[in-house]
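A single protein chain has been omitted; all remaining protein chains appear in their positions.
Right, chain A next:
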Amino acid sequence: MKLLVFEFKKMFFSKKFLVLLAFLVALVVLLFFRNVILEDYVLDEKQSNYSYLVEVSEMNNRTYTRQLEQDLEEGTEEYEEIEMRQEMNLDLLNTADELHNLVGTDEWQQQLNVEISFMEQVRDYRMAEGEYPITEEEIHHTLALNQQLLAQGIPKEIENYSHAPPNFLLQVVNLWVTLGALVVVLLLIGDLMTSEFESRSINLLFTQPFNRAHIIVSKFVSSLVIYLIVLVAVLLTALGVSYLFGTEGNFQYPVIIEVDGVLRALTSVDYVVQAVGLMSLMVVFMISLYLLYSLLFKQTIMTLFALLGTLLLGYILTATFSMDALAWFNPFKYVLPEQAILTQENERWYDAIPVTLIVSVVLLFIASTKIKTSKVD
């Protein structure tokens, strides 16, 4: 405990931690105001997108008209198919035009309903072998999301440009779990132990009357606490700035996930808890692995190289050889935890939690044993 306080003080008062904390808080605030500033631009973009879809439909319509008038003979099967597609395309054109006109209005329920109709029309049109620049995945996702929003009476927010607290928090958490936390942790703990060997300050710790294993435990706990401080600061900043300057939101806002090929909805709170939880678990694993590597290499660059190499290799193997049976034994699936939550194909987001914890404890145990005989040469 006494060593823990000393280790924590060393980290907390380091220029690196304070600068990084200030930088992250500033970054979150800037991100929020970027969303506010770009709101009109994004709405314009959305309108332009619908305009583009209208143009696509108009172009398709001209093609169909030409085909019907010049290339095909009336009464043939092909003629009837093209005629049917033209009708469907005209419906799409009208709905896209309606959506274009609804952008930026307060008629959010109507927007959702029209968008549902539009996506259903696109789906039907594609089934009738019509070509349209919207993917199947986009159709399914939009349908699922809009139906959930209607059912719960929540207006739709623009993804990644919202300034409602729940949605801005989602955006920040997504950035955090998509490499953000990994980079922050690497910056925070990158030289946690190796700098002690490089500067020889480890000599001070090695010539004190306590079990050297305490060094590992205290470094682990203090770096975890520092990580949590940064995490809480980032999340509170996101919530604080969006509450102060943002619009009203709903924490039941749905996040669409895919479980065994079926689209389901999570509330934004559940998603945030799961994503942040898994990322934090990954951080526990990373710190444990770092501490062991730092005792093996005693050099910052080598240690970071080995750590990043292990994480990268683990993740690539996980992504390349997706073996359902191994889901329970693979901590590397949480390198990018967002994926583990959003797509759960024959595996669940929580499958690898026990193994990640166990492996972390084992790594810490090996590091604690190793440091007892560790020397500075």
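Operating definition for what follows: a contact is a pair of C-beta atoms (placed from the backbone, for glycine too) under 8 Å apart; a residue touches a chain by one contact, two chains touch by 3 or more; residues count from 1.
The criterion applied here is as follows: contacts and distances are computed from a predicted model.
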Chain excluded from display, named as in UniProt, from "ABC transporter", "Amino acid adenylation domain-containing protein", "SCO6045-like C-terminal domain-containing protein" or "FAD-binding molybdopterin dehydrogenase": "ABC transporter"
Absent-chain contact - pick from A:Trp108, A:Phe206, A:Tyr315 or A:Tyr350: A:Phe206
Chain A residues that touch the omitted chain in the full complex: 2-3, 5-6, 9-10, 13-15, 199-201, 203-204, 206-212, 375-377
